[in-house]
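Each remark here refers to the structure printed beneath this line.
A single protein chain has been removed from this complex, and every other one stays in its place.
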Amino acid sequence: MPVTPEQQAEIDAERSAPRQTLRATSPGIEQHLYTAHPVLDHGFVRVVDYMGDDAAICQAARVSYGKGTKSVQNDEGLIRYLMRHWHSTPFEMCEVKLHVKLPVFVARQWIRHRTANVNEYSARYSILDREFYIPAPDALNAQSVINNQGRGEVLQGEEAARVLDILKSDSNRAYDHYESMISAEGQQGLARELARMNLPANIYTQWYWKVDLHNLLHFLRLRADSHAQYEIRVYADVICNIVADWVPFAFKAFEDYRLGAVTMSAQMVDCLRRMLKGEDVNPENSGMSKREWREFMEMVE
Amino acid sequence: MPVTPEQQAEIDAERSAPRQTLRATSPGIEQHLYTAHPVLDHGFVRVVDYMGDDAAICQAARVSYGKGTKSVQNDEGLIRYLMRHWHSTPFEMCEVKLHVKLPVFVARQWIRHRTANVNEYSARYSILDREFYIPAPDALNAQSVINNQGRGEVLQGEEAARVLDILKSDSNRAYDHYESMISAEGQQGLARELARMNLPANIYTQWYWKVDLHNLLHFLRLRADSHAQYEIRVYADVICNIVADWVPFAFKAFEDYRLGAVTMSAQMVDCLRRMLKGEDVNPENSGMSKREWREFMEMVE
Amino acid sequence: MPVTPEQQAEIDAERSAPRQTLRATSPGIEQHLYTAHPVLDHGFVRVVDYMGDDAAICQAARVSYGKGTKSVQNDEGLIRYLMRHWHSTPFEMCEVKLHVKLPVFVARQWIRHRTANVNEYSARYSILDREFYIPAPDALNAQSVINNQGRGEVLQGEEAARVLDILKSDSNRAYDHYESMISAEGQQGLARELARMNLPANIYTQWYWKVDLHNLLHFLRLRADSHAQYEIRVYADVICNIVADWVPFAFKAFEDYRLGAVTMSAQMVDCLRRMLKGEDVNPENSGMSKREWREFMEMVE
Partner (left out) sequence: MPVTPEQQAEIDAERSAPRQTLRATSPGIEQHLYTAHPVLDHGFVRVVDYMGDDAAICQAARVSYGKGTKSVQNDEGLIRYLMRHWHSTPFEMCEVKLHVKLPVFVARQWIRHRTANVNEYSARYSILDREFYIPAPDALNAQSVINNQGRGEVLQGEEAARVLDILKSDSNRAYDHYESMISAEGQQGLARELARMNLPANIYTQWYWKVDLHNLLHFLRLRADSHAQYEIRVYADVICNIVADWVPFAFKAFEDYRLGAVTMSAQMVDCLRRMLKGEDVNPENSGMSKREWREFMEMVE
């Protein structure tokens, strides 16, 4: 169960007490505030705070462009223009703070996004809970045979059963030993900062993660992508839904100009123009490597 | 006049419409929202948005330290502990967005603080207003004779009058020429991105500046310091007042452990210990350079 | 003259004394070391130091991918793969330090790239030289009538002459007054940190600028672009030549996948596929705004 009764009571209390503010508010994200959206078997994402809305993006852009911006008639048009032309600073004017519970191996990928603020639960200071990520049957894949960094078919039958059994029993044994090493009953008890080293990477941790909208969209572009590891992609998907409710114009522009967009190399653009003129362009006369040609075909077919 | 009637009408409109939110609010900073605090002759600082309060700092710290934090009884004690021991990440969980109008030479110092988000008025895109910083008589100082990077006495009489006259007439002439170069009457008109190069560094610009509390306090430590240039210090002073109302526990801790604190070198600590034991410590037996000794004396006397 | 005799003597001295090192070296950039490449009328770019080469990019990537990288046969192929798939961290493993002399209004654009290290000449501390950027006749353009942020035709005849005359005489008068305000002859002399405010934005400043290759390429993508202001683009062009000599594989990949590449939105890709199937796609049935359609046509024609 991803949220404890205590946490739920805390969430309910926070949600029951609206306050007055003079700040900009976004009704779409207010609905998400504090609610824990479940992810994987024990994880969650919840919005703890936010700053700004679609209008805040335009407000900042209009400070930059002064009176000149009047030519863009409406907020959505301006936001789409900014996104299309990589004017990133106005998107930095919105900020969101999330509380995330996630397996350690996912946290290690996530933290590589450096332009963000983080407070993580400290296993030097406190004792971790007995909560481990055990993949659902349909997320238990074989190694891809064509991509070093990817998954193949879902494991079946005996092989799947054996893997699940290992993951469960090793997790539990590691936690039993963690507990017994730090226990102070009849012994001194190992320092927590040492005992934690026995815990595997599928144990859950949690953190507060605060990031501006520009850097969040960059994170989502990489992590909501089909090549991202499934276990981080499900977090990115949940966050996409939150952002769509928070800043709907910005998110739509992000879908059109980033998530659904493609970048073509100089060679690809050249081939494309020749194809549109009716020329027969093929791998041999394309000037591309085989791998690039394959990527090009996926873009245009 | 720092705020135009149009801007004042906009401020009044924004201040007259409180909204409901489930987010944390800080009553102290709500009172500042949108109000333009005048700085120098045409500048201002106004709070456009904020995220978090003193409790948000503790909330993030308690995620880090888990149940272990219960031993710290109250929020103020925890905040003081965090500040004293340089645990900076919980302070990054608060964020503020300011609209600032300031002379260009001040903007050039300010922008050196890199960990912040900025949207500045673009003189490539739009036309700057005829507003220049002309120092008040008591801010018109001579070059310091002991510090290459500082001010000496206030200029008096004829010298002061001559300097003010130069600053005013050069500013106005530069602006007249700027206007005449970009004018499209009877000519093509020079590109704005070129014409602006004729404008001096005391012209006013404006920007939105968004920063987290940790980095804001770092900015304030350097810029509210007595060695900072007067023209940026007056902005820092106004922001200090805002922060004191926003996060009173954090600001008090900042005053005690940063603004009012001193850092003593290994040699200084050694001398201090010897002095407390009654030893006669002097420049010769201190192990310090003359300059360091002078700095040490300022700390302890 | 961009380089003083003293500076040239210093450059010559540094170039005449090769040293032994065990580090990776790049012969291409060694040839540039210390040499001042002139830019605009008084500016320059010179390489002061560098770290890494094409092989260093691959070395770092191979640490990431371990034995798995052996499948990529050669360095150039690996670098092209990394660039195409936005794997940016290996490019951060190279670093370059430049000494740049540039007009203040160019410096103000440049400094907006935050992920870099900078030490700028301080006009609080020292006295600026009498050097101003005065555009060459073919860089003296009218305001664009179709783009708020761009240039139109080159100014001709009387209008050009009048503009040049203003820029020159205002620069010189501003500097004369700067000098007379700070002079200590027969007066106290205004503080340097105040007197500088009289100087216009076309005065030259200089700085050391240190940046990693990934962030440098991002800078070059924006500033070597045809929409960048001419006065910063000429610096970007000179740096492009240096980078091409320093890391030739990386620079070629950058040209193909960034400088010469285009990004198409979801709607553009959809239209493109329909066009390749022979469908008649026009602005009306494209699902794009007029502006986007125009941008799309520029990509494919």
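Things to note:
All chains are identified by letter, namely A, B and C, in their written order; residue positions are counted from 1 within each chain.
Going forward, a residue touches a chain if its C-beta (ideal position, glycine included) is under 8 Å from a C-beta of that chain, and two chains touch if they have at least 3 such contacts.
Because the structure is a prediction, the values reported are computed rather than measured.
Here one chain is not drawn; of A:83, A:118 or A:288, the residue touching it is A:118. Hidden from this view is one chain, which touches chain B at 65, 68, 71, 77, 80-81, 84, 86, 148-149, 222, 255-257, 259-269, 272-273, 275-276, 289, 291-292, 295, 299-301. Chain A residues in contact with the hidden partner, per the touch definition given at the top, are 103-105, 108, 111-112, 114-115, 118, 122, 124-126, 133, 135, 140-144, 148-153, 155, 159, 163, 166-167, 170, 173-174, 177, 180-182, 184, 187-194, 196-202, 229. Those residues of chain C that touch the chain absent from the view are 14-15, 17-25, 30, 33-34, 48-52, 56, 59-61, 63-68, 89-90, 92-93, 95, 97, 99, 117-122, 125-127, 206-208, 210, 212.
The criterion applied here is as follows: only the chains that are shown with their structure count from here on.
Its C-alpha atoms fitted onto chain C, chain A is found rotated by 180°, rounded in steps of 5. Placing every chain at the mean of its C-alpha atoms, the farthest one from chain B is found to be A.
Chain centres here are Cα averages; for chain B and chain C they lie 29 Å apart.
Chain A and chain C have Cα centroids lying 33 Å from one another. The residues of chain C that reach two or more other chains are 148-149, listed in rising order.
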